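What follows is a single structure, written as structure tokens, with notes after it.
With one protein chain withheld, the remaining protein chains of the complex are depicted in position.
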Amino acid sequence: MANRNDFRERVDARYEQLSGAHRRIAEYILANANRAAFMTAARVGRAVGVSESTVVRFAAALGYPGYRHLQRALQEGVRAQLTAAERLELTEADEDAPEGVLERVLRTDMDNIRATLQDLQPEAFRRALDIIERATRVFVVGQRSAAAVSYYLSFYLSYLRPHVIPLDDASIMFERLVDLGGSDAVVAVSFPRYSRLTYDVLKLARDRGAARVAITDSVVSPMARIADVSLTAHTPMVSFADSLVAPLSVANALITALALRRRTETQRTLEILERIWEQNSIYLLDE
Amino acid sequence: MANRNDFRERVDARYEQLSGAHRRIAEYILANANRAAFMTAARVGRAVGVSESTVVRFAAALGYPGYRHLQRALQEGVRAQLTAAERLELTEADEDAPEGVLERVLRTDMDNIRATLQDLQPEAFRRALDIIERATRVFVVGQRSAAAVSYYLSFYLSYLRPHVIPLDDASIMFERLVDLGGSDAVVAVSFPRYSRLTYDVLKLARDRGAARVAITDSVVSPMARIADVSLTAHTPMVSFADSLVAPLSVANALITALALRRRTETQRTLEILERIWEQNSIYLLDE
Amino acid sequence: MANRNDFRERVDARYEQLSGAHRRIAEYILANANRAAFMTAARVGRAVGVSESTVVRFAAALGYPGYRHLQRALQEGVRAQLTAAERLELTEADEDAPEGVLERVLRTDMDNIRATLQDLQPEAFRRALDIIERATRVFVVGQRSAAAVSYYLSFYLSYLRPHVIPLDDASIMFERLVDLGGSDAVVAVSFPRYSRLTYDVLKLARDRGAARVAITDSVVSPMARIADVSLTAHTPMVSFADSLVAPLSVANALITALALRRRTETQRTLEILERIWEQNSIYLLDE
Partner (left out) sequence: MANRNDFRERVDARYEQLSGAHRRIAEYILANANRAAFMTAARVGRAVGVSESTVVRFAAALGYPGYRHLQRALQEGVRAQLTAAERLELTEADEDAPEGVLERVLRTDMDNIRATLQDLQPEAFRRALDIIERATRVFVVGQRSAAAVSYYLSFYLSYLRPHVIPLDDASIMFERLVDLGGSDAVVAVSFPRYSRLTYDVLKLARDRGAARVAITDSVVSPMARIADVSLTAHTPMVSFADSLVAPLSVANALITALALRRRTETQRTLEILERIWEQNSIYLLDE
């Protein structure tokens, strides 16, 4: 994850070299951080009284590959402090045509995966895989929107190894953990604003000495701090909610890598399931 | 989605221009389609007795931007006929290092989103949005792995409009649909191998005259054929399972676009939720 | 469960001894079995042209302790063939005052438990307990209304022993059973009209050699025929649906008996849960 003060630090480091127009842009942004983080270059230009291309060159002068990167650095800095309602309020009104939103969201999700690939430590990925492969039992937890990722992960992990236990019913999850022990593992999916319940599950796992993998936004997130291994993924989205696309892609990678490690057993499982699916008409027949 | 016979058609159209080595590669691939679809350029080269770079140039000669694109065209052609077990068997054994898998999966997911952005009709997106906004009730259905996407979509849609009903319990979904009528809408998420149950729900919706949005892989999928609007997304993954990353990104786009259309109501809802979340300690407090 | 032809057999055996009025009642009932099964004594009397007390004495002449017992024998005979809509149509219109319904339903449920206590074989109960105690894993399945009982049973069983796995998501239950083996057990709750899915799970368990306990309506039900042990419970209810009160009471008995058998381990589990519940504010504090 980008440093939350990345923009301020760059401005500080290069302030002396900045032109007058660039300094005015910098000052405007620092004074209106929450709002500016969600403004286009054109709009920042109008607010400051310079052209759009001046704003774009300003981003380059700070070392950002493009204005979009500057904008995302700003968003990283403010998102954690905003409520969902505030974030929606800040979203640009002049980009609302459905086609524009579609393109913007899908491009942002590609960027999120790209940034995830850059930041995620291969060593962490390997260790997470080891934990998931070797544990006696693997409990998978994610609440609210993150439940989409934890459900997907536990659905496929149950093809790949025995004793995968989804903690999918919030009202009885602690009962399922009553005999959690040192040979078990918990995989927790949680992004800002972190679910208190998921945190409590991870804390219990730590107290019991169980291995802990967090799929979260940063190695300094509350989840990461009580996990053994953190798989970090980028989730920024110019919307009232974050995007769980990159975390889902990381879940895909875990599933694929474990399937290859346990290729023989998995193939046997899949063949058994194939017969079961057929007997029970789970899928549409080919036409 | 790419035409399933795309590779064969290109070979047919350009066969006369192909060199002898290229013809041998083409023939090998056509004769071993299932296996070749999952082989690297180097491996195809070894099988045919030519160099890896000859195979890469062969892809270019057929008009593919790279070997990866040729490979994906082949995979499109065979995937539908393969069982999960067969697909796993065909996955390259020599790419199993976790780091390699991580990179390969995340890059494939980026490609999937990119291809989705190219193929998804903006007009279809706009019509899907209209249906979801205007229906009296919106039922959301997805089974098995697709349930991750349908859960995520219904979770956020319920912030954006009243009467969003997740069909999340397969054993009682038809009871929930008993009074489904012409002013309601059903959003169905289904990818190959299509769930029979999701198909049956969509068929019931058609019989009742309800509006139908399919999030699926192709405008000619069984789901698309009985839907009013299809949002197509790419899901190929070199693994035993497909990836639902691009469909999740499309769900993100629907959510974001609807939030912007219904900005005022959504903001009010989010403010109410904010107070409820706080009163019930749903999130971790900021540290 | 009462023999489905119990009424006819009694009439056949005693026909010669019946008075003319009693014969007319018998003939009316045999000719209108579906309807008569849900008529009061007074109403049968009006239909035949005799007094209510003559109908009550007729029941006694056939050896029933009361008219209610005759009526229930008739209901046993017809219920299996009626749809829910037909059953509702047959329900007495003149007993619709809420107070009357409340009393009638609660009394019928007491009768159901009493009849269950008479018919359930203690030996079967003991064997079911042995199976649930000794299995490596216990899978619990019940669909639709029976899911209330299977949920309750698996909720408490998970306090009493490890590896209790609720098959609570119909769309992925076969995946959870992929490695089901001879040391596992399946407990299935199913009453008429039996769920096809529950039956398929029990059949799979039989094919795998897993131990099978059915909580069902009769030792000759389709579920009982493929189970090792059947715990039978009475569910008749003068309504469009059967009552699952007696099966829930049987589930209570299983839970209580297992808690006493495993008293020491259970007490330890409960003490651990007590601390977890407190830490996580699961319960309201005493005022």
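Each chain gets a letter, A, B and C, in the order it is written, and its residues are counted from 1.
Note that a contact is a pair of C-beta atoms (placed from the backbone, for glycine too) under 8 Å apart; a residue touches a chain by one contact, two chains touch by 3 or more.
Note that the structure is predicted; figures quoted are calculated from it, not measured.
If you put the hidden chain back, the residue from C:I29, C:L120 or C:V201 that touches it is C:L120. Screening C:L129, C:A188 or C:V213 for touch with the missing chain picks out C:L129. Check C:E9, C:E27 or C:E274 against the missing chain and you find that the one touching it is C:E274.
Listed by residue number, the positions of chain C touching the unshown chain are 80-81, 83-85, 88-89, 91, 93, 96, 98-99, 101-107, 109-110, 113-114, 116-117, 120, 122, 125-126, 129, 144-145, 147-149, 151-152, 155-156, 159, 193-196, 199, 222, 237-241, 243-245, 248-250, 252-253, 255-257, 259-261, 263, 266-267, 270-271, 273-274, 281-284, 286-287. Chain B residues in contact with the hidden partner, per the touch definition given at the top, are 155, 158-159, 162, 168-169, 172, 174-179, 200, 204, 269, 272-273, 276-277, 279-280, 282. Touching residues on chain A toward the chain that is not drawn are 143-144, 147, 169-172, 195, 197.
Going forward, only the chains that are shown with their structure count from here on.
Seen as a C-alpha superposition, chain A sits on chain C after a turn of 180°, to the nearest 5. In this assembly, the chain whose C-alpha centre lies farthest from chain B is C.
In a homomeric contact, the two copies may use the same or different surfaces; for chain B and chain C, over half of the interface residue numbers are shared, pointing to the same surface. Centre-to-centre spacing of chain A and chain B amounts to 20 Å, using the average Cα coordinate of each chain. The set of chain A residues that touch two or more partner chains comprises 155, 159, 273, 282.
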